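So that we are looking at the same thing, I have put the structure below in structure tokens.
With one protein chain withheld, the remaining protein chains of the complex are depicted in position.
What follows is chain A.
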Amino acid sequence: MHLAECVTCADEALRLREAVGLLHREESLDLDPLLRARVLEGCLGRRPARIPVPEWASPYDAEAARLDALLRDLGDGYWTAPVRLQWFDGAPVSRQFTVGQVIAHLTAVDGLVGRSLGLPGKGAAEYDPSGEAVPDAQVASGLLRHRAAMGDELPLDPWDRTWAHWAANRHLPGATLRSLWREQTHRLVRTVSFAGEGSSGLDVDFGNFALPFRQAFLDRAFECWIHASDIAEAVDYPYDPPAPRHLSQLVDLAARMLPKALAERRRAGLTTSASRLVAAGSPGRSLRLEIEGDGGGDWYVPLDSPGALASKEGMVAHVAMDSLEFCQLAAGHVEPERAAAGQVGDRAVIRDVLFAAASLSRL
């Protein structure tokens, strides 16, 4: 009533309504995830980096940025949405998690890589809530609670560590879980950039097993991609595979981890193919792994022992697969016996190698 009578106020109401239209809704715009690589490449073309991100760390850098963009697009309404995680542990395993738990899982296991670099494992311990990296008061108070809750070091076993991390952080708002994870990813990329070659002699301790540092770092990129696509699938969102030059590093990682995984399964009595003991460095039998599509290539997988020389001459079997199918197999999303693969040669060897690939999904 007042507005209809009072010209001054009606005028102001009109101006204020117009002002609403000026509010910039930056968060509503979906950024093309591939733009990041193009922009950074353009920048580095204009001025080369003096402290570059190592080639083997760039898949992790890119995958973390893609997952972060997905989480930003999803907003805060999805933290408790169910996500089905699958892996292969002798048989397919499938468990239900929430988006928040998946992020906690990534944070906890990424923390093992940080731990080997000497970074504090407490995630938020050295977080400065007054710093500009913390977006708002809610997140800051969550971080303080996190700091109060995290006393002792977490377990090293990836799943024990995940549950310990989750137990300590389950009350944090999703936005805080996201910034804890994201801050750690940035810190890891920054630290390995400074460490450069210095990190190559390190091992990352995953409790029951250890991986050389670069393999571990690439493995974290692989996990980040796989779990991001798990989240995307759960909320019916499109999610592309990594850029081909990153995918090729991830495929190469899985191919290089095969001989050891095969040897472990052989020791555990889980293989059926005939085995021969061959001294490290001597030629032995091999399986030719031919990966097609983006990121593909050819690998000769040594069958007799991880240290044996694998060559074309010793080839007893040949498997051809698409790169994404191979990654799905290594992620435990496809059963070894159902993987779409062209197979020629020793059936038992092929079966053992495909099962070894699926067993890589233990992380």
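Just so we're on the same page, contacts are C-beta pairs under 8 Å (C-beta built on N, C-alpha and C of every residue); 3 or more make two chains touch, one makes a residue touch a chain; residues count from 1.
Assume contacts and distances are computed from a predicted model.
Chemist: Out of "Response regulator receiver domain-containing protein", "GerAB/ArcD/ProY family transporter", "Molybdopterin-dependent oxidoreductase" or "RNA polymerase sigma-70 factor, ECF subfamily", flag the one the UniProt entry gives for the chain missing from this complex.
Modeler: From the listed options "Response regulator receiver domain-containing protein", "GerAB/ArcD/ProY family transporter", "Molybdopterin-dependent oxidoreductase" or "RNA polymerase sigma-70 factor, ECF subfamily", the omitted chain resolves to "RNA polymerase sigma-70 factor, ECF subfamily".
Chemist: Can you say which of A:53, A:81, A:235 or A:316 touches the chain missing from this structure?
Modeler: A:53
Chemist: Tell me which stretches of chain A touch the chain missing from the display.
Modeler: The missing chain touches chain A at positions 12, 15-16, 18-20, 22-27, 29, 31-32, 35-36, 38-40, 42-44, 46-53, 61, 65, 68, 72, 136, 182, 186, 189-190, 193.
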